[in-house]
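Pasting a structure below so you can have a look.
A single protein chain has been omitted from the complex, and every remaining protein chain is retained in its original position.
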Amino acid sequence: MSAVLAVEVPYWGQSLLRVLGGLVAVLLPAGTIVYLFLFKMMSFMQSRLGPMEAGPYGSLQLVAEVGKWMQKEDLAPENADRTIFKMAPLVVLVSTFLLVAVIPFGPDAYFTNFAVGVFFGLAVSSISVLGILIAGWASANKYSLLGGLRAAGQLIAYELPLVLATLGVVIQAESMNFQEIVVAQNTGAIFGFEWLGNPFIFTQFIGFLIFMIAVQAELTQAPFDMPIAESELVSGYMTEYSGFRFLIFFIAEFATAGIFALIASLLFLGGWGVPFVWFDWNSLDDVSWWMNLVGPLIMLTKMLLLTFIIMWVRFSYPRFREDQLQTFAWKVLIPLSLANIGITAILKVAV
Amino acid sequence: MTMLSDRQQLSYIASQAADARLNVELETEGMTLNIGPQHPATHGTLRIICRLDGEQVVWAEPSAGYMHRGYEKLTEVRTFPQVTTLINRIDWLGSFANEVPFILAAEKLMEIEAPPRAQVIRTILFELSRIANVSLFLGDLGVQMGAITPVFLAFRDREYVLNLIEGATGGRFHPNFDRIGGLKDDLPKGWIDETRQVMIKLQQFCDTIEDLLFGNEIFQSRMRGIGIIPADIAKSYGLSGANLRASGIDYDLRRDQELPMAWDKADWRVWTHPDGDSFARCWVRLQETRESCKIVEQLLDQIPAGPIMTKVPRIIKVPEGEAWVATENPLGEMGYYVVSKGDLGPFRVKIRSASFNNISVVPWALKGVYVPDVITILASLYFILGDIDR
Amino acid sequence: MPKVPGLIKGLGVTLGTLGKTVTEGAATVQYPHEKEAPPVRARGVIALHEGNCTACMLCARSCPDWCIYIEGHKQLAPPRRAGGKPRQVNHLDRFDIDYALCMYCGICVEVCPFDALFWSPEYEYSEPRIADLLHDKDKLGEWMETVPEAPALEAGAQSK
Partner (left out) sequence: MAPLSDDQATEESDTDTLALPGDGLREGIVDDLRERIGDALIDAHISPNDDLWVRVTTDGWKDTGTALKAAGFDHFCFLSAIDWMPSPYGTGEDDPDAEPKEPDTEIVQGVTGGETRLQVFARLTDLDRHVGITIKADVPDDEPLVDTWTESFAGANWHERECHEMFGIGFVGHPDLRNMYLPTDFEGHPLRKDFPLLARMVKPWPGIVDVEPMPEFDEEEKNDDQKEDESTEGESS
């Protein structure tokens, strides 16, 4: 991110900028998703208008909600393991922030450029499981415990197809670095036709589907929301949380939705880039500086598109049962993604 | 226990095994989970005590009574016209249907009958309250399984029906429109045309729910083969309404008994389903909503001209005697056993509400299922708290 | 035609509703800003036409919830015809309805032999304290203005 600015910035300044950028990258998608999809799209899908009072068309509703949550008492159940109970939301949030660290928004607009960014991303995303599990356990509530255990089972089960679906992309791009994956997609060609680049959604369509299904499950959105399951477990691991700790869970849920959508757009939709052939670029170094400004917008658009699908499914479907969900993961998704990897690898070597 | 499905047998064996495991030392202890009294899935204050082994229910028992209002006692200090106000509130989603059997029982004791016009209007309002009730069930079904959209669509379309009921009777939820000997008032002008349009909307609503929910593969995998209640169990627990018909028993009080109502003037059919599972119960209700729309549409053309009230004395004293009248209410068979001693008020009223029997099968039906299935089975049995506790 | 999977159909329904809400508007109304007009017959609140009330107690006695409180006394009124004797009439001192107890059954309105009680569709009279729901005859009289005309009846109806 430092390179965006022409002036030399001291190290502490760079760090500050990174932190600020990270906050924006977490909170902005979360706020947009909550307002656009949770408040407005869901309401419209249900023949109502949603919040209309706070701000024009209720656009400041989220601010009001945050204000409300901040005011509420920070309750902890009597028998709860207080330290862990209070820590749990932060653990989930940490996972979200670590995840955003590897996401590039432009040729130079990134927080860190890991060589194994994909690997890192998938690794830190599973920290949230820990947070959810300890939240469920520490609440000293049977519903929370059931929710936490379900979440652990589910998130671990769906971590696998998520990773395996990503592997297809990694094989095709021959890299685990997000920047290189983006470049590979935008410089590629479909049957010699270069104008669109080669977004991996075409070649890795099965991978994309598996990835999106697994993301849906990782985010515990319907139809995979049994860890939360309002009608059975009364919000599962979140049952006992109130005030700003609930707010943190809430933000983390939607921020993670946004970040997973960002990752999916990096892996399958060409990321921040436009097909390089449009501007006669050949490699990452050729890309003009203004892509650092346009890139985030492109990413935001793609993220909204993908979160729209995630939310659309969420508002339309009933949820699976726990055993059906596991069956689906282990008997359908994982074999399918293994087959996908095999075919990708064979084609990669053969072609 | 004949005709059990393989799954039911398996889960029963599993629950027996779980029972046995509980008694072995050094094994994990079971967990007692209180579902309710404040729980979103019980839409009211029903409490279900479940003994769990993992997520499997070993033993479950509903604990009702959080809403007991003592209507049977209260009716004894009220006059006959005052009782309708109370019994309105038994099944509060289909209030008008609650009034009808009581009024019919009183009329039977007095040996009078409502005039034909009143009979047809009664039947129309009866079916409208069924539609209002069951359409909410259809939407609520989604919420129980995590689909939040159907319930809003149900609330939207039920509103049209409630507006009709309010337009005719003045009360959205508690019409109190039935009188001994007829109805309180005639229909307001324009009501029939409005009803026709609303019936079209409600039939579209049924199609929407079928597309959105019943056709959904996830929904089907959650409902089919779950909570199977065989016919003999259903009869011995006294299930009624759609719960009974979903077990393959072709019995509908609207068709199978003679009452001074107008159901026989319309052409409709009784739906049954052979499976007896959760899906069958919900599916039968969906079809019944459509049939109700058809009944209303047909009866709207057949409202005869005439009075809506027969001659009844101003002070109603019901002659001595006992009468039992039951009708096919939205939730099932609802009946009143009215004992009169010739006074202004009834001597004793036994209220046989459908949900009380329907929910008493729960300990049997929940044995060996998973926690998520507890919710779907409860939802598919469909109860209204006021109808259990009275 | 191959069967469309229910999963796709479901997505279609929600998207269709979204489109319908955008183009045709929502089914809801934004309550404090716009209000739905309740039907003419709606049983919102009981209004009292004080001049017609003779304190005959019929409503109070037929109320299943015992929520009507009436007090009155007899007094002399000017004669009907000129030169007649002054009449004795019941004068209403108190007419309270406790809406916290009222079940909105409408029996009092029906039994009133002098057309003193009416249903009004008015519904906005909630109170923060339950005791404030006991309304006296002045308040009940104010609601008289909101009482609508009885609606015309559907064809085939026979007036009583």
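In order of appearance the chains are A, B and C, and numbering begins at 1 in each one.
Simple rule for what comes next: a contact is a pair of C-beta atoms (placed from the backbone, for glycine too) under 8 Å apart; a residue touches a chain by one contact, two chains touch by 3 or more.
The model shown is predicted, which means the values in this text are computed figures rather than measured ones.
Of the chains displayed, those contacted by the omitted chain across the entire assembly are B, C. Checked against the full complex, the candidates B:275, B:328 or B:387 give a single residue touching the omitted chain, namely B:275. Residue B:287 is the one among B:208, B:287, B:329 or B:376 that touches the chain missing from this view.
Across the entire complex, the residue among B:146, B:188 or B:215 in touch with the chain not shown is B:215.
When you scan C:7, C:40 or C:56 for touch with the missing chain, the hit is C:56. Contact between chain B and the absent chain runs through residues 63-65, 68, 70, 72-74, 76-78, 203, 207, 210, 214-215, 232-233, 235-239, 244, 248-251, 255-258, 264, 269-275, 283, 286-287, 290, 294, 313-314, 320-324, 326, 333, 335, 337, 339, 341, 345, 347-348, 350, 352, 356-357, 360-361, 364, 389.
Although one chain is not drawn, its touching partners on chain C can still be listed: residues 3, 55-57, 60-61, 63, 66-76, 88, 90, 113-114.
Everything below uses one rule, namely that only the chains that are shown with their structure count from here on.
Top-ranked chain pair, ordered by C-beta pairs in contact, is B-C. Chain geometry summary: the mean Cα position of chain B and that of chain C are 29 Å apart. Looking at chain B, residues 149, 153, 156, 212-213, 216, 218-219 sit in touch with two or more other chains.
Shared interface positions of chain C, defined as residues touching 2 or more other chains, are 7, 10, 13-14, 17, 27. The touching residues of chain C, when paired with chain A in their complex, are 7, 10-11, 13-15, 17-18, 20-22, 26-28, 30. Contact residues on chain B toward chain C in their complex (touch as defined above): 78-79, 81-82, 84-86, 117, 149, 153, 156, 159, 163, 166-172, 174, 176, 184-192, 208, 211-220, 303-309.
Residues 5-7, 9-10, 12-14, 17, 27, 38-43, 62, 64, 103-107, 110, 119, 151-158, 160 of chain C are the ones touching chain B in the complex.
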